[in-house]
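Partial complex: the chains shown occupy the same locations as in the complete assembly.
Per-chain numbering from 1; labels A, B and C assigned in written order.
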Amino acid sequence: MKDSDKILATLKHVSLALEKRQILQDISITLEAGKVLTIIGPNGAGKSTLLRILLGLQKPDAGEVTRKPGLRIGYVPQSISIESTLPLTVARFVALGGKGNVKEVLAELRIAHLAKSAIQSISGGEFQRVLLARAIMRKPDLLVLDEPAQGVDVMGQGELYDRISTLRQRYGFGVIMVSHDLHLVMEKTDQVICLNQHICCHGVPDDVSRHPEYKRLFGDMPDSGLAVYTHNHDHAHDLQGNVVHSKDCDHG
Amino acid sequence: MDEFIIRAMIAGSLVAAVAGLLGVFVVWRRMAFFGDTLSHSALLGVAIGMLLNIGFMVGVVASTLLVGIILFLFQRQQRVSNDALLGILAHSGLSLGLIALSFVQTQNVNVEEWLFGDVLSVTWDDVTWIALTLVLVVGVMAWLWRPLLTLTVDEELARVEGVNAGLVNLVFVGLVALLVATAMQVVGALLITALLIIPASAARSFAKTPEQMALFAAVIGVVSVFIGITASLLLDTPAGPSIVFSSAMLFFMSQITRVLKAA
Amino acid sequence: EEKPLIVSTIRPIQAIVVAITGDNVETKQLIPDFASPHQYSLKPSEIRLLNKADLVIRIDDHLETFLEKSMRSLDLEKLVTLSTVKGLTLLSANHDHNDHEEAEHDEDAHEKESSHEDEHHHDEDHEQLKAEDTDYHLWLSPSNAVLIAANIRDRIIAIDPSNKESYESNTQQLIDSISETDKAIIETLAPIKEMPFLVMHDAWQYFTNHYGLNQLDSITLQERLKPSAKALSKARQTITDSNVRCIVTELGFKLKTLRVLTEDIDVNTTEIDPMGRQIKLSKQAYPALLDYTAKQLVECLTHTTTKK
């Protein structure tokens, strides 16, 4: 496989303003098969908007978006609501995503018992798993996840990130993900981007979490009782492993 | 039995069955008044047809298509909800039609002809014509079903998953317009709009899947047609309204069933 | 000096008015021929016409329903409601042709009446005929027409006494012409007097009643409503059973129902316009309307059917 074959999608110098407010500024990213890219950043940083631009759901004001032709995408949006007059079971909802073994995928995500429940009646965390099931069942080339573990219970969160990690290794798809679960994210991620309107810093997790901008954005979190998990990895920082800092990241 | 009764039953059932099929989407997409909108703006078509001297039908088809296209364009930008949009189109079409008619100094135009139609005066030619249109509609729906359903559940998810939202929406609006335009001239706008939404809403209480809901809607529609025409035969009531009213009764019964089941 | 302006609502009234006034008066017909008297929105120019008119002549507020509102702000003095003309034959819309009710208005009754009251009052010795049950196609009876002409003449003279003689002689000519036509029609209709026929919408009972024709139950009473399956079935039965030769319908009215009604049955159909809109306006327009109606009927009833 050539290197260029591995590239699933790129954003080049993308900018967007909505209602006269700058939301995103000069963002460039590259997504590769088999890699997990995580976007972290405070609320309102533009993370979801960035994903929507990548997916073609929102047009940027400037910049270029390219997706590999025929790219299969599995998408878990941050929130959707479903018309109540539509009788739709969870299994059917998942099946609408494309061809695939629905039963297997529901079982894998521990929601097999919900297969026949109405999609409108399931709980928030259950719905999140269902969305992920639909995305995974499509056997995507690229998985786009907007806070996939939102509302998922503690056990489920760990499992969920584990599963994404395993599946990625098995099928070799690329992942781009927004998440606030730093401790879980850092462990399973190849590259991290701190976003706050522009890219504040990016690199491999270890380097990023030691970066001053990162600390400025997320603090040392001394009183929140949360220590960022640092895993012992032994791979070399070959791919853009250098941590880059561009501008001042203190917004709003 | 009189032949006209048989024809009415056949034409009515055909329309009801296909209306059930499309009606579920009309309900899910909150376009309940689509039929009304088309029939209201059909008046504009009538007026234009007369003004330009190109005949009713051309005008009606043109205005129906126009409404379909405007609806399609506006749906893409979500500042106006479907029902308000339909209301605006219905009333501006109707009023423009009335204004245009006030310049047409030729013939008595019967606004209500469109509204009430008459299922009892259907001819065999009409039946053939309806059947052909409906075969077309059903055929296209078979192909459209899955992408349309995906789109109806969530448009953005569907687009990411490769559904061509623009095309699917356009084809769907076109199909409903085709059904309404065809059936309106035969059975009247009242009947066709009612058959689009009432059986579909009644079916909601029993259905567990989208396909079931469409099937039940079609069945409830056909049953309404039979009850309605029979009532018209026995009780001397007008046929179209009797069909609508029996479907409404079935709807209210379905709601009561649901409430009782819940309790 | 301007001529007085007389506005009549519909074509048949206009025909009578034109015959009476000749050139002495400006006349206008309010509702265009293409529109229905039941559903019409007045344009500003038409409201001005109403306001300007010296006399506004209508049938009844239950026929020209849309007018009722505009009339309220009108000077009642100049409004003529023909249904209240003394001595007029009024028939019930809800009737059985074999023993129809008749009601006549007498003096007291319409003195009490003001135009925006819903109910007409009748003396006790008359059977009560409610306004909304009345059939207002009353101009199709020649005897009604004569009374109406006389009434209109008096009202016109009241606003324009200077041309009294002219109006009187014109009216006399019209009345004479009506009676002549009447006599001629009686002869024309004699051979078909007993032949049964059906009407799609009961606009002709004043005519058939006057000439004693054999009009069977109308298929549908309401202009706006479709007949039920039972009614259609029954009508088809009646056509075959009573050997009906002709079905009469208004111009362009419910043709599809007519087609269903007559399919595989040997029966003629004809279209007659009770308003006589295709008859050219002239002094002779009203008698011509009667004549036309009679000829259409005869034609329809005597022609051998063209169908297989």
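Going forward, contacts are C-beta pairs under 8 Å (C-beta built on N, C-alpha and C of every residue); 3 or more make two chains touch, one makes a residue touch a chain.
Keep in mind it's a predicted model, so treat the numbers as computed, not measured.
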| field | Formula for the whole complex, using the labels of the chains displayed | value | A x2, B x2, C x1
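Criterion: only the chains that are shown with their structure count from here on.
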| query | How many links in the shortest chain of touching chains run from subunit A to subunit C? | reply | 2
| field | Chain closest to the middle [Cα centroid of all protein chains] | value | B
| query | How big is the gap, in whole Å, between where the Cα atoms of subunit A centre and where those of subunit C centre? | reply | 79
| Where subunit B and subunit C are represented by their mean Cα positions, the distance between them in whole Å | 39
| Rounded Å distance, subunit A centre to subunit B centre (Cα mean) | 43
| List of subunit A residues in touch with subunit B within their complex | 55-57, 72-73, 75, 77, 80, 82-83, 85-89, 92-93, 96-98, 116, 134, 138, 144
| Touching residues (chain side subunit C, partner subunit B) in the complex | 32, 34-36, 39, 41, 43, 224-233, 236, 251-252, 254, 256-257, 259-260, 263-264
| query | In the complex formed with subunit A, which residues of subunit B make contact? | reply | 27-28, 30, 146, 149-150, 152-154, 156-157, 159-162, 201, 204, 207-210, 212-213
